[in-house]
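Left out: one protein chain. Kept in place: all the others.
Residue numbering begins at 1 within each chain, and the chains themselves are lettered A and B in the order written.
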Amino acid sequence: MNTRRIKFKLNGELVEVDVKPNELLLNVLREKFHLTGTKYSCGLGECGACTVLVDGEPVLACLTLAVDVDGKEVVTIEGLAKNGELDPIQKAFAEEGAIQCGFCTPGFIIITKALLSENPNPTEEEIREYIRGNLCRCTGYVNIVKAIKRASEYYRQNLK
Amino acid sequence: MISVIEGFTFIGKRIPRKDAELKVTGKAQFTSDIWLPGMLYGRILKSPYAHAIIRRIDTSEAERLGAVVITWKDVPNKLYNPRLVSIEEDTFKDWQILTNHPRFIGEPIAAVAAPSEEAAQRALEALRIEVEKVYKPILDPFESMMPGAPKIHEKILRGNTEITVENNVGATLEYSEGDVDKALREADVVIERKFKTNRRYHFTLEPRGAVCRPDPDGGITVWSTTQTIHNTKILISQLFDIPQSKVRVVKTYLGGGFGSSIHVNLVTLIAVALCLKARRPVKLILTREEDMMHDHVSYQMYFRVKAGAKRDGTLIAGEFENIMDIGAHQIQAYPLLGTALGWFVSLYKWRNIRYVGKAVYTNKVPACAFRGYGNPQVTWAVETVIDELAEELGIDPVEFRLKNYRGKGEIFWGQGPTVRSIIRSDGVPELMDVGRKWIGWDRRDRLPKTGRFRRGIGVARGFHTSGAGGPISGSVIDYTGAIIKVNEDGTIDYITALQDHGGGTIDAHVKIIAEELQVPPEKINVVPVDTSNTPYDVCTHASRGVYVGGEAARRAAQEIKRKIKELAMRYFEQEYKERPVNFEAIRIRYDPEVNDAVIYVEGTNMKITLSELAKLAWQKNWGTLIASVTYRSTVAPPSFTVYFVEVEVDTETGIVRPVRVFAGADMGTVVNPDLAAGQIHGGFMMGWSWATLEDTVYDPETGELLNKGLVIDYKIPTAQDAPKLKDFYVYFAHTYEPTGPYGAKGIGEAAANPVPAAIANAIANALGIRFYELPITPERILEALRKKEEG
Partner (left out) sequence: MTDVNIKPSIINYFNTRIIPIDFEYFEPKTLNEALELLSKFGKEAKILAGGTDLLVQMKIRRKTPKYVINIKKIPELVFIRMSNEAIHIGAATKLRMLEKSEYVRKYYQALYEAVRSMASVQIRNMGTIGGNLCNASPAADTAPPLMIYEAKLKLKSKRGERVVPITEFFKGPGITVCEPDELLLEIVIPKPPTERFGSKFIKIARTSMDLAKVNVAVALKIGSDMKSIEDVKIALGSVAPTPIRAYSAEEFLKGKEFNEENIKKAAEIASAETKPITDVRSTAWYRKEVAKVIVRDALSEAYRRAMG
């Protein structure tokens, strides 16, 4: 199998890496770039733990071939905090007790980022529909929904 | 009852958890995130047959591909049990690390390691299995028990004694108190019911795994998904004959436990074996399908409950038969027989009891503890029977429960017959009172019971122990330890082996230490640890994290406090040249202006901050402020939970949805309000899922899971399936547990235990139909409705 060189923006930085066509973006991120925040949890697209942003859209890294992000912009959980300052979503999750074991947390934060980019003031129903592709076994989703609401407030405050 | 200690400085405050920043930035390192130079990736060869004898495995092709290969011939041939919570004599051993006699599909028979996962997968597929014999799998425990049924196990060990397994029964337990038959004769009402629970998969978001590295001194370092680093160390040491001091098990973040890692996961031992052969680091993480297919599942239980009561509503008899389908190997079957009895006995005052319990082998994935350890199942059966008795007697189900439950002042069985204590805190009356008002209990029979959409309200009351301690040392090992030391700048290091699998127990400990020392939580550092630098802790299970671990932390902090005061006294005497200060007059309090603990003498201007004192101690060669505690609790008090659930059933599709939920919890002092509420939220959704969605079903011919381990067909609820925020009310009772740190008790399992029962009772109230098999799926509901209509 021939390797290809792909070039893409990873958390704001231009990177280059050789990959085989059957390599998944998830494993390239975790193994080659040592960005282990994006998790493997089911590999079948059912749990959302591997959610990343590609060109601003939330997708599943476990079902994305690395070659498919050539020329694109990828943002992982590690790329959210700017200059050591947490993104308001990260703050909100911490403040609302929305984190327990923490394994699903990066996926939820990324999907929240996508949600608030599209819809800065979502209703509870809209939040629940948008995040239903992210599973959590610990929290029952209550504090997560609260955190997303708080995050949307923070965003709106910042925009003022 | 209002808490005795009012005005806490840190207890009960809403503070983001200490590891929040690491977790929200993706920097928290879980076992599967570990990467070491020269690391090999492991893959396990899983038995493709539910019951077979393997003649040999041809490893030549795999080795030619460059992989390191191990089969059962390359690992110690010792029978073991992966769970070391019970004492040796009560531990039933029937496992092998790798076997040539697999007894369930997925049982590890060999393993490979190679420089990449792809190479390892290729090597795995290059292994050739030569089968000696294949047996028809037994999948039903009743079939399995029948005389003449093929033997799944013949000789196993109990402790170090060989025992013969008869009729595939791995363990039995019987118990009786009083005269059940007489009581049943005298009862005015008798209800007898049979129940079948489901076989649920834990679905921790992190699949189980381990990384093992060989160290230059001949020892190994291990990272694994475990709820107990010390038991992992001990088992590895015992099996591989490495001294415990050379087995370092590192505490990592754990992506969920729920009981799936109370025992040492098989993958850990295989990773160690591969590492020892390869003399290189090995990473072995299960794929999701392996995690479900071959690693762990909950105990499936078949109950028969017979209960008798008098017309005035007094319970007088309880007969309980418990047949457990434990799968192909024992993990904690025998102890569970005892705990199931303990749950039964402690739920209500039966007055006369008879119990028969059997743990039966089948050719399925071995069962292990799952949040509640039998309590959700037993509570479902008991709360159903209690509901039916109340109905039969014409007594309000809430009143009937209040009249007969084991509450304050009663004797309570911790986790089985050898652990008894008196209940000292009990919030049940408060929870029942607040709950019934909030949910509108008295209007439940006026909710729509005809037409397409019908509604019902159900109540269920449950509990769980806080740990497994007891007054005498019995069958269960339960103790912990903590070390606290003060750094030379007044910051604090907290060292514990206790694992936090998400519930926030370590944060509670930090607050407890903070409260005791009057030091703000942000100055307390939770040290990353391993087994070489921590005192023994048995395991984070049995909801013991805060109650036992927190108390150990508090005692260590108490000792530090005493030492701080001693040093402060030295300072005051030197500094103020006063006559010796009265030790009792030295106080500590938190001063927000300096954000530090201030040690002072009441009524004088003598004071010093902790940071100043710590620096002084260093400069004056007064030594390190350090305390080390090993602690065993002598009681395991119950935390109580009461759920009132309103459901709506679409009688044309059988689909049930949660309308409103009241979750009442008596956990004593609530140390971490957000995380405690989080346990309740999570407990409810898990219970909802258990009651309505989850089951692992086997192909009767092959013994393979019908869903082949693929989560496409193992559903758990999403955020969109959960009740709305305004429809879910969490209420904490105002209680104080005198034996707990600052009055706290556990909550992790109590949060989920009564949920399936509450939902089942709600469905019964909506439809007038009871279900005695879980899960209560739309298919089953629709079928039952049709049968009822047809009359």
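General remarks:
Going forward, contacts are C-beta pairs under 8 Å (C-beta built on N, C-alpha and C of every residue); 3 or more make two chains touch, one makes a residue touch a chain.
The structure presented is a predicted model; accordingly, all values stated were derived computationally and were not measured.
When the full complex is taken into account, the listed residue touching the unshown chain is B:Pro150, out of B:Pro150, B:Pro528, B:Pro738 or B:Gly768. The chain not shown here is touched by just one of B:Glu289, B:Glu388, B:Glu551 or B:Glu612, and that residue is B:Glu289.
Within the complete assembly, residues 43, 45-46, 48-50, 105-106, 117-118, 121, 124-125, 133-137, 150, 285, 287-290, 293-294, 652-655, 693, 697, 701-702, 704, 706-710, 712-713, 715-718, 720-721, 778-779, 782-783, 786 of chain B touch the chain that is not shown.
Chain A residues in contact with the hidden partner, per the touch definition given at the top, are 1-2, 4, 20-24, 27, 40, 42-46, 48, 51, 57-60, 62-65, 67-68, 111, 114, 129-130, 132-134.
Quick note on the criterion: only the chains that are shown with their structure count from here on.
A straight line joining the Cα centres of chain A and chain B is 29 Å long. Contact residues of chain B toward chain A in the complex are 14, 16-17, 19-30, 32-33, 35, 117-118, 202-207, 253-258, 285, 287-288, 501-504, 672-675, 677-678, 680-686, 710-712, 716, 718-722, 724-725, 728. Those residues of chain A lying in contact with chain B across their complex are 22, 27, 30-31, 34-44, 46-47, 49, 76-78, 80-81, 86, 90, 93-106, 109, 124, 127-129, 131-146.
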